[in-house]
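All protein chains of the complex are present and in place, except for one that has been dropped.
Let's look at chain A:
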Amino acid sequence: MSFSLATRWCDAPLMRRVLQFKGYRRKIQSCNNMTYTLFRHRWMKRLPVFSSGLKMASTQTDTIDLSKFPVDRIRNFCIIAHIDHGKSTLADRLLEMTGAIVKTQKNKQVLDKLQVERERGITVKAQTASLIYSHQGQQYLLNLIDTPGHVDFSYEVSRSISACQGVLLIVDANQGIQAQTVANFYLAFEAQLAIIPVINKIDLKNADPERVASQIEKVFDIPCNECIRISAKLGTNVEAVLQAVVDRIPPPVASIDDPFKALVFDSNFDHYRGVVANIAVFGGRVRKGDRIVSAYLGKSYEVNELGILRPDEHPTQKLFAGQVGYMVTGMKDVKEAQIGDTLYLKEQPVETLPGFKPAKAMVFAGMFPTDQSDYPGLRSAIERLTLNDSSVTVQRDSSMALGAGWRLGFLGLLHMEVFNQRLEQEYNASVIVTAPTVPYKAVLSSPRLIKEHGSKEITIVNPAQFPDRSVVSEYLEPMVLGTILSPDSYTGKIMSLCLNRRGIQKNMVYIDDKRVMMKYLFPLNEIVVDFYDLLKSLSSGYASFDYENAGYQAADLIKMNILLNGQPVEELITIVHRGRAYSAGKAMCERLQDSIPRQMFEIAVQASIGSKVIARETIKAYRKNVLAKCYGGDITRKMKLLKKQAEGKKKMRLIGNVEVPKDAFINVLKRKDK
């Protein structure tokens, strides 16, 4: 197994998801009070470790001689698990046991640095920690690359995995295999990594490691006896995990004698030092002061600083083949630090590594500043966030109702939520997010249009650009293969929910005597809004769900217009499946009816397809709207109220003669409150 895995990774399905996070919000730990203010100084934030952070670390230069670790004493691995199965807790124990951090009660999810990560109990941004572990008299350098558990972030996962040769697959001894466990397993399996199953939480009262081990054997075909049974919380048997990492995971294939060659697998932006790139060294060595070249840009840079992450930055003089670390080169613009880029020494060009295919956005949503004067602030916040998350696609958008904004593409719903939350928490930005949509495709039939677009098949992100049926031979919608794991008592309810969402059952197996695993083919559009919430509530929280991309399929799609007194509202054009048009139209009309105030005339709120009206609600005219009494003392208050209404009137969007407040658009367009 070698670093060439990167190639394979690009082909692995990136788009999967589990929305397991909701039930597991966590109280923020004490040190989290500082999260917001310290965000821009991520290396300083972690208190228990090197308490004075970078400065102190840089003074104790090179206490570690990395040359002592030839390739065969290096192991690169990551931990993958379903949410809350204990991945980050195990990471904490591994860090403690190898002396990377001081052992204290406070070490809780040390690698989860972002506020959103701690609040939701998930990992969003992959982190790296180099551990020094003594085994049978030998010192080993174990590079733990902590990955986002959620498969919305499988782009992050796959980047991390590209630097690994093995994975620890954690399964909760109580909950057993969950949807995300399955997804994660296949991700690692397809990458041909060594997989070490770890059954965690054996200290729990209801733990049943035997049952879980047999589930693992049945579903993943890994013999029962290969499972390591631990309690990460108590530290029970964690030593065995470290031993297994050394024994069962192969060392990276890389030679120190080759010319220097490194893969940029992640990058962060630091306000003082510029771009901090996370690199995996595939060959040779690099030292401080070397001049290196980015294969992507052809530009050369000087290595200002480099080191390993333990998990804080620990500067060293050199990095050697097989090692993983960070590098500061004076890149000032994150666009320079292309993830997947190959770095090599000036004068010693190498064949570039395969890199990564850009992640494909599958969920799109409009994002607009609540107040248009916040536009520049929001723009720079989005720019900064996308620096660290290149998987978000950004397109400028503008809406007559909501003003100037963006249409952002995300890998999945959780990805979108986390992005929003980070915008709000880290940049204090207040945004309106519209209901998510998925990218449809149309196969054009008109030669003129084909010529115009340069291809027969076009992708439609904005519903207003949906081409007419007459110039299209076929519409296509994105599909996903969903995996649902649940106790069998909920099977009936789940099946009817799936059916209702145009799901087609592909498979159903019992993974033990009580739990069932179902596979369904869904249109992505059907699960993108509230499917997971419904699934969770009808199964009392026991069902888990995950999905992966399954290409496009022909679908009977139509464009639905919303009319106010016969005038179409451009912002509200929606693409729907014909079979769902009525219910979608009715729901939109109802929401509009509730949010447009009565006016002096009756307002017809209609949903139409072509010229055919499929749903209608009526906003009745005011029959009386005058304050009963108005004498001396009432005047001030009355005037204030009227002035406010007059001001509001200036901000109304006029559709025909109907005044529509911005709030009405927000109510209809935004995601429903959970």
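Heads up, the rule we're going with is that a residue touches a chain if its C-beta (ideal position, glycine included) is under 8 Å from a C-beta of that chain, and two chains touch if they have at least 3 such contacts; residues count from 1.
Going forward, contacts and distances are computed from a predicted model.
Undergrad: Assign the chain not included in the display its UniProt protein name, restricting the answer to "EIPR1 protein", "Radical S-adenosyl methionine domain-containing protein", "Trafficking protein particle complex subunit 2" or "AP-4 complex subunit epsilon".
TA: Options "EIPR1 protein", "Radical S-adenosyl methionine domain-containing protein", "Trafficking protein particle complex subunit 2" or "AP-4 complex subunit epsilon" narrow down to "Radical S-adenosyl methionine domain-containing protein" for the missing chain.
Undergrad: Using the definition of touch stated at the top, determine which of A:K205, A:H271, A:R448 or A:K624 touches the missing chain.
TA: Answering carefully, the residue with contact to the hidden chain is A:K624.
Undergrad: Give me the chain A residues in contact with the hidden chain, please.
TA: For chain A, the residues touching the absent chain are 599-600, 620, 622-639, 642-643, 645-646, 648-650, 657.
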